[in-house]
Structure formats: C-alpha cells, structure tokens
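Single-structure report; data block below.
One protein chain is absent from this view; the other protein chains keep their places.
Labels run A, B and C following the written order; every chain starts at residue 1.
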Amino acid sequence: MPEGKVVSSRVDLNRMLEELAKHSAMGAGGLALFIGVVKGVVDGRKVRELEYEAYEPHASRALGEIAREEASREKVLDVRVYHRVGRLKPGEPTLYIAVAAVDRKTALEALSRVLERVKHEPPVFKLERREDGEFWVVGDGKRVKRGQGGSS
Amino acid sequence: MPEGKVVSSRVDLNRMLEELAKHSAMGAGGLALFIGVVKGVVDGRKVRELEYEAYEPHASRALGEIAREEASREKVLDVRVYHRVGRLKPGEPTLYIAVAAVDRKTALEALSRVLERVKHEPPVFKLERREDGEFWVVGDGKRVKRGQGGSS
Amino acid sequence: MKVKVKFFSVLRDAAGVKEALVELRDGAKVSELLEELYFRWPKLRDERDVIVLVNGKPSSSLELKEGDEVALIPPVSGG
Partner (left out) sequence: MKVKVKFFSVLRDAAGVKEALVELRDGAKVSELLEELYFRWPKLRDERDVIVLVNGKPSSSLELKEGDEVALIPPVSGG
C-alpha cells in the first residue's frame, strides 16, 4: 500500500524491502530507492547539522498524495515516501523513497518523478548549521544566511 | 570503495546504507539503489523459482569493473554491485546496486547506467522454473523453453 | 474574524515570530491579510519569494474565513 509521511526516526530498509518484495506476486521485478543524506561539506564548508521542520499535517498529506498518485500509474505497484524531521548530523538519512514496479525502466522513472515532487511540494523547511553560520535552504538549494536582514 | 561481485546470500541493506552514508563527509547527498527481485508471475504464468549460474571468476570480475569504472565518474563517490546466484524463490532479491553521489541527478543517472551494464555484461545465466515448464532467459528477457530441441 | 498565521524558514526570521493571531474584517482577502502583516513586520517586505498557503494549500480562493490557518513559506526545498 502506498504511503507517504513525515517521520522522526530512521527507517528500516531491510524491512521495507521485505514489504515491497511482496509485490513480486503481482509481477514486480524491480525496486528502486533513493535515500537523501545530510552532506558533511557544502560550498567547501563543514556542516554541523541540518534541522528539518515540517508544517504538519500538510507535509504528511502532501507526501501521502505523491505516494498514492505515483503508485496509481501503469506498471507501478507501490510507492513509499518518508521524510524525516528534527536535527540530523552529516551522514544521517533525511529522506527515503522506495518504488516497486514491474520492470526496471518503470521503477527508475517513477523514482525520479517522486523525487522531484518531494523536492518541491511538501511544506518542509531546512536550516543548515555550518562552521560559517546558519543558512536557510530554500527552493532548489539556495542558501540564505541568518541574521543578515533581508534575504533576497 | 567501489565493489562488485557475485554473492550467494542476501545483502544487509541497513549496513550498506551505513557504509555508503560515510561518503557524506566527502559531500555525498544522495544514495540511489536498485534491487531486482524474482517475479512471481511472468507471461501470466506462476514462477516457482529462478536459478542463477555465474561463470566465475569472470562474472565477479565484470561486476567489479562496472563498479570501479562507474565510480570513477565525476560527482560519483561509490558504486556497489552484488549479484546473487543459486535458486531463488519469488520475492527474493537477485541483484543489488547502490550508488553514492553528490547530488540526486548524478545518483539516478549512475544507477541507470550501472543497471544497464549489469543486464548485459557479466556472464550470468538464468533458468526460470514455471508452472508451464523451464525456460532459459537470454538477452533482453527472451524465454527459451527447455527440452524442445533448437532454441532459435 | 480571526485567522491564525504561521511563519516558516526565512519568513519566520523576518517576522521574528512563529505564529500570530490576526483580526480582520469578515470576508477579508489574502491581500488584506498580507497588508496587515507587512504593516506589523516591515521586514517581510524584503522577502521576494513568499508563498501563501491557506489551510495548507496554495491560496486559490481569495476570501478568508474565521478560523482559517494561513502559512507564509518560502519556495520548498524538500529532501
């Protein structure tokens, strides 16, 4: 069953694989996953942590919609999307997307589509704490330094 | 470190994620995975099992080359490829590919490239045991029934 | 009528508060709410990319009603 939501802890990948592999009974042959992780270095500067905040319940609702809509496409059997919130250190997973599909091409295309939607649709916000200050990350990766007055 | 080889048992995804996430220290922000699983139904027929045979050491060497070559591309930090052999029931993972890259686009593109190479390069052979007989799977998914004389 | 306003990310810093209750005339539009917000927190005017969500959705209907929750957010950067 497709599912998308905000989560506060890690996801067990082995267990998720186990669940998605059940769709093999319906002809699923390929699972495609994307896992976002906190970068330890951005623009040559050390990152201490990323703090994620979700505007709930709307963020979970948006993630659920993405999962259900993309899972309803032809040859796609299941889509899971889990977005973490809270303070995450470099190397920590921030986002999990998993797709089960009949064939590899469908799986990869669905993964790519879900990923782009997750980047732009759910109201999730991130603050990057680096050695050179705190930065809001907005839009497609723009960094806005905190405490500098206007941001634009 | 990039690695590719034939394996006889399951891969622990949580552990692989743990290892790949270390590349965050070098700026990795995205991990992309593909896991092939045995389909329970092919051409409307029930599949009992897939039997994989690898021509070793050449299959492992080919998988290792793919991993190393694709990991040497720009913005790609690591590539792992594990191909299972033996008798696998529907739902069992057959192939694991994992890529760590600086950004999501690079990760997905590398995953797709590695996957196509794994489909065509390593000398790995599969026999599909179905309710309606045994079939060799050759090339891009052609089924050749056993015990019917010539195959072409 | 009263609506609740929430600020996120750069817009929270610009307003200096996480949320506020704003009193508006019945049937006030999103544009009137924004005027009121810009008046109270002039720094919000410096923000170029402001997305307004009404009850979690991009504000399609322009008229607000009692109890609506309005969120000011920057372009999303998920993942």
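Just so it is clear, a residue touches a chain if its C-beta (ideal position, glycine included) is under 8 Å from a C-beta of that chain, and two chains touch if they have at least 3 such contacts.
What you are looking at is a predicted structure, and each value in this text was computed from that prediction instead of being measured.
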{"item": "Which displayed chains the hidden chain touches across the whole complex", "value": "B"}
{"item": "Residue of B:21, B:77, B:101 or B:118 in touch with the missing chain, whole complex considered", "value": "B:118"}
{"item": "Residue among B:7, B:25 or B:144 touching the omitted chain", "value": "B:144"}
{"item": "Chain B residues touching the omitted chain (full complex)", "value": "36, 53, 55, 57-58, 61, 83, 94-95, 115, 118-127, 136-142, 144, 146-147, 149-152"}
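As a convention for this text, only the chains that are shown with their structure count from here on.
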{"item": "Fewest touching-chain hops separating chain A from chain C", "value": "1"}
{"item": "Chain nearest the global centroid, as defined over all protein CA atoms shown", "value": "A"}
{"item": "Chain centre separation in whole Å, for chain B relative to chain A (CA means)", "value": "24"}
{"item": "For chain C, residues contacting two or more additional chains", "value": "79"}
{"item": "Numbers and ranges of chain B residues touching at least 2 other chains", "value": "104"}
